[in-house]
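Structure first, then comments.
Here the complex is missing a single protein chain, while all its other protein chains stay put.
Chain nomenclature is as follows: A, B, C, D and E, assigned in order of appearance, with residue numbering initiated at 1 for each chain independently.
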Amino acid sequence: MLIRVINPNTTASMTALIEASARAVAGPGVVVEGITPAMGPASIESHYDEALAVPGLLAEVAAGERAGADGYVIACFGDPGLDAAREIAAGPVVGIAEAAMHAATLLGRGFSVVTTLSRTTGRALDLAHRYAPAGACKGVWACDIPVLRLEHDPAVLPRVVELARTALARDGSDVIVLGCAGMATLCADVSAALGVPVVDGVAAATVLVQSLVTLGLRTSKRDEYASPPAKAYTGLLAEFSRH
Amino acid sequence: MLIRVINPNTTASMTALIEASARAVAGPGVVVEGITPAMGPASIESHYDEALAVPGLLAEVAAGERAGADGYVIACFGDPGLDAAREIAAGPVVGIAEAAMHAATLLGRGFSVVTTLSRTTGRALDLAHRYAPAGACKGVWACDIPVLRLEHDPAVLPRVVELARTALARDGSDVIVLGCAGMATLCADVSAALGVPVVDGVAAATVLVQSLVTLGLRTSKRDEYASPPAKAYTGLLAEFSRH
Amino acid sequence: MLIRVINPNTTASMTALIEASARAVAGPGVVVEGITPAMGPASIESHYDEALAVPGLLAEVAAGERAGADGYVIACFGDPGLDAAREIAAGPVVGIAEAAMHAATLLGRGFSVVTTLSRTTGRALDLAHRYAPAGACKGVWACDIPVLRLEHDPAVLPRVVELARTALARDGSDVIVLGCAGMATLCADVSAALGVPVVDGVAAATVLVQSLVTLGLRTSKRDEYASPPAKAYTGLLAEFSRH
Amino acid sequence: MLIRVINPNTTASMTALIEASARAVAGPGVVVEGITPAMGPASIESHYDEALAVPGLLAEVAAGERAGADGYVIACFGDPGLDAAREIAAGPVVGIAEAAMHAATLLGRGFSVVTTLSRTTGRALDLAHRYAPAGACKGVWACDIPVLRLEHDPAVLPRVVELARTALARDGSDVIVLGCAGMATLCADVSAALGVPVVDGVAAATVLVQSLVTLGLRTSKRDEYASPPAKAYTGLLAEFSRH
Amino acid sequence: MLIRVINPNTTASMTALIEASARAVAGPGVVVEGITPAMGPASIESHYDEALAVPGLLAEVAAGERAGADGYVIACFGDPGLDAAREIAAGPVVGIAEAAMHAATLLGRGFSVVTTLSRTTGRALDLAHRYAPAGACKGVWACDIPVLRLEHDPAVLPRVVELARTALARDGSDVIVLGCAGMATLCADVSAALGVPVVDGVAAATVLVQSLVTLGLRTSKRDEYASPPAKAYTGLLAEFSRH
Partner (left out) sequence: MLIRVINPNTTASMTALIEASARAVAGPGVVVEGITPAMGPASIESHYDEALAVPGLLAEVAAGERAGADGYVIACFGDPGLDAAREIAAGPVVGIAEAAMHAATLLGRGFSVVTTLSRTTGRALDLAHRYAPAGACKGVWACDIPVLRLEHDPAVLPRVVELARTALARDGSDVIVLGCAGMATLCADVSAALGVPVVDGVAAATVLVQSLVTLGLRTSKRDEYASPPAKAYTGLLAEFSRH
């Protein structure tokens, strides 16, 4: 089984970290490929970045189809391009916000999300509405650390632990969801510090895609997610034409 | 890894069928035990049956804890006793309605449930509210076949296919969820007949529990799902006392 | 008119208190019977306790049917077994959380619930979703006093008053609902201290059942709440078989 | 105990019918006064009628306060003036839509409303949102018979029965709510014809107000429903000034 | 184009202020008439006041119809009589709460309302539910300044700025809605002080009505908002009869 874990930003070191998180939980016989797109933003910290990450991501899904991939993980907590990717992929596609929120709702009464910049909390709330039952997401908290500083800065872990502790108390939640692919390495430490389940979406999405492939389940091609109609594209994006 | 798949009713032939469905998707190294409780109803077709299936189910979860089980599946579409089981189990517990609805929301815009008796559709709607994002469950349809007839009767498959076809058209859904553990064997045939994903909760719950164990995730013991306070029980149920 | 007020736990002194609260508001010609089940937990403080209180409760509803009871009150704020009881009773069945929340919504903009243990607040929120219009329940607050200490401890009243005062201010609510049958005796004092309506579910449910009987209204037997299908039960629960 | 049942329209024969329905269910010692306002519309069949029924209704509540009334029923299914009446009355005030929907949710999974003109169905839906938990009101159906024809026309009963039957089947509901005070006399016949509970709001509201008075519960005077600030009124409405 | 901006209270100085706000934004060729009703309350600070403001308002809409008005603004933040006014007007009718909330949702993630008396916050929340998408209104805050003091008191501006600042921080909102027609003159100053958009409903409603007239759009006369049926009115309100 081949699973493509696509990092929608173009920072290769972050892809390496994501790939490692995914491989750590993949079952025997599952090949995990971490992918860095050939175009797009160095990190995703705005609606603008997110929108412009999608072409590079879709190019990698299309390449995955040619390479026989069985399923895909979109490894950015905004789940950019998820609907479009489902249209062009034969196998299942799962976003890491989606997977993390699904897992979280199986583990307690309600979860809090700890994410990076406060400007992205609106998007996280929209995704919680889309993925989680009403009331399951109790709050979204921003640590105000830029995405690309997550890897290096030793101040990140204590800051995230402290914020998560506050979230649990104020929200009355009992599970923490990490709101950025770049936080994957913090998962075990935050959980140990707080004594509650902490969900990393990269790992959660990897096992979820693997599970769907095992079950023989793939995106319904009835109507909305059917393969997109053939269409001419012009200009810079001409290569995205579908015949 | 040891996963206990508990059939909350007391019909052993149905347990055998459930166990086979679970084993068919479990990963290498996963031991699946199908369990029939020592007390309770022969099948679950009312709130009364469901309520009275819970003591037998909880006794089997308690036994599983003593036997070192890593996780549990509750294999009845009403997910009886799920909250109580989460309190007394150390590892994850997943209901088949929960697992099926989770999987379904990853596969399309919205799902329809095809279940047994119309008197149970209210319960299915309650569970959809609990597990699925608003609007994901587009409808619940009853084939009006009693649970224990599902195994034997050759008329079941065409009836379920026809009902599912109607559900897709009327609800505008694109995924079918089978609303009874006893329908597990129909899954592939219904999917082939309709050309849409069809989700069997027994298989879906088994891989979901396995995934959570792989991720090291278990029910939060912060507050609501902490181990229940010690308590004296009297009468017929004295054996359920906790010390 | 005969109304059975069933205390779902097995503590007779609490039943006596509940019966007194019910009798204090029942109309002329209404006979109120307080009932302690023959099996189950000494108090209900977890999902586990609540699930295992149901068999004893249902046995008492069945006994009530044989004795010609006109209606039933389930006198625990989790309303355990309500759906199953409605299936087997001919007359109306009302839970005390249900009755209290109904009354509260007639008296102001929104209510706060003051309950016992924080682990039960999730259940109270679920019930508010089930019974009350969206937004009516503004919050649930736990005083962290075990159920069986409510009767004796002089510290209970000031603690409940203080918590209710905080709830009104923080939630912006204007009505208090007492979240435990064991708090019935506090009702008048809390109301006097705060100057807002305070609703005790035991009294509220008693007059509500009486009202439904007066109106000639009983549970609809169309579909979901029809008498459960005949069914064999085995093991410890064999006596719950229905023929 | 004195309960004022106010018919917000000015048709005295309809008040007589309403008063009889209320008296039929009131307890011993309860005095029920049916009231026809001194100003306003002959019947209420539009938002315009409803808005202009409110001054006459409020004048009768104010008169009731002077006469020592213990509680009030607003006997029109649009519950006109309910919030304002709660501000100026010391005792409880209940609308018949409110009471009927409350009762209906205690009797089954979901109710359908059968009302008069289709132009009023929007208002009924708004009230269902205000009073009932999400999903409880399954539909609103209009028989397109004007309010004042309900009393006389022998074609009304079969038309309402037929519409209610359709509503039960299409909505999947199990309880019927009659959506006009003028339908009170049909209640028993519709229920007998359909075999499901049928709720008349006039009777339901009367016992509900009586219950609240018995429980010693009245509208919270904390903030929103406190007595309105003193205010000068001019013109035609000068008599509504409050000092 | 003639737009009637009706102040539902009877204080002429407030009408003058409202008219000025409306004229400041009306396009070339648009005639704005500020109207003070001939009957009703001096200000609107309770449900009682609001209900009794409606007859005077409706009389002015009826007069506007005779005068050929193209559209109407209801210039009180409770939007009193909006549904009834839509029935009797041929052209569009917009309330200032409605217009302000509409504009606010186009400008950010979520808005907070800053209003006058805390007793009116419930009404504001009801209107937010009616007009705005779920979650758009993040909170309603009361400055506890009576309506008629808004015009004169120099303490009002700093109090409103401070309250709005608190609302932005606590609610996590990014837009402020002024919750009273009497606050229209504060709009620019509050916005300058806080650096976020601040919406005054009077101006917003005026351009909105003008826009609808330009688009040729008017209230649908299919069913609910069709002209009300002819009806006899009696007593004080006899002049409201429709033939």
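The criterion applied here is as follows: a contact is a pair of C-beta atoms (placed from the backbone, for glycine too) under 8 Å apart; a residue touches a chain by one contact, two chains touch by 3 or more.
Just so you know, these numbers come straight off a predicted model, no measurement behind them.
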Revision key, fill the gap. Contacting the left-out chain: of E:Ala132, E:Cys180 or E:Leu236, that is E:Ala132
Practice item. Check each of A:Pro28, A:Pro154 or A:Gly235 against the chain that is not shown and name the one that touches it. Key: A:Gly235
Exercise for review: Quick one: say which of E:Gly27, E:Pro158 or E:Gly235 touches the chain that got left out.
Suggested key: E:Gly27
Practice item. Would you mind spotting which of D:Thr15, D:Thr105 or D:Thr121 touches the chain that isn't drawn? Key: D:Thr121
Point to revise | Residue numbers in subunit D that touch the chain omitted from display | key: 121-122, 125, 129
Study note, to complete from the structure: Touch rule applied to subunit B and the missing chain gives residues 109, 135, 172
Revision key, fill the gap. Those residues of subunit A that touch the unshown chain are 10, 37-43, 45-52, 54-56, 58, 81, 83-84, 86-88, 118-122, 129, 146, 223-226, 228-229, 231-238, 240, 242
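The criterion applied here is as follows: only the chains that are shown with their structure count from here on.
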Revision key, fill the gap. Note: subunit E sits from subunit D at a C-alpha centroid distance in Å of 29
Check your understanding: What whole-Å value do you get for the distance between subunit B and subunit D if each is reduced to the mean of its CA atoms?
Key -> 44
**Study point:** Sequence positions of subunit E contacting 2 or more other chains
**Key:** 121-122, 129
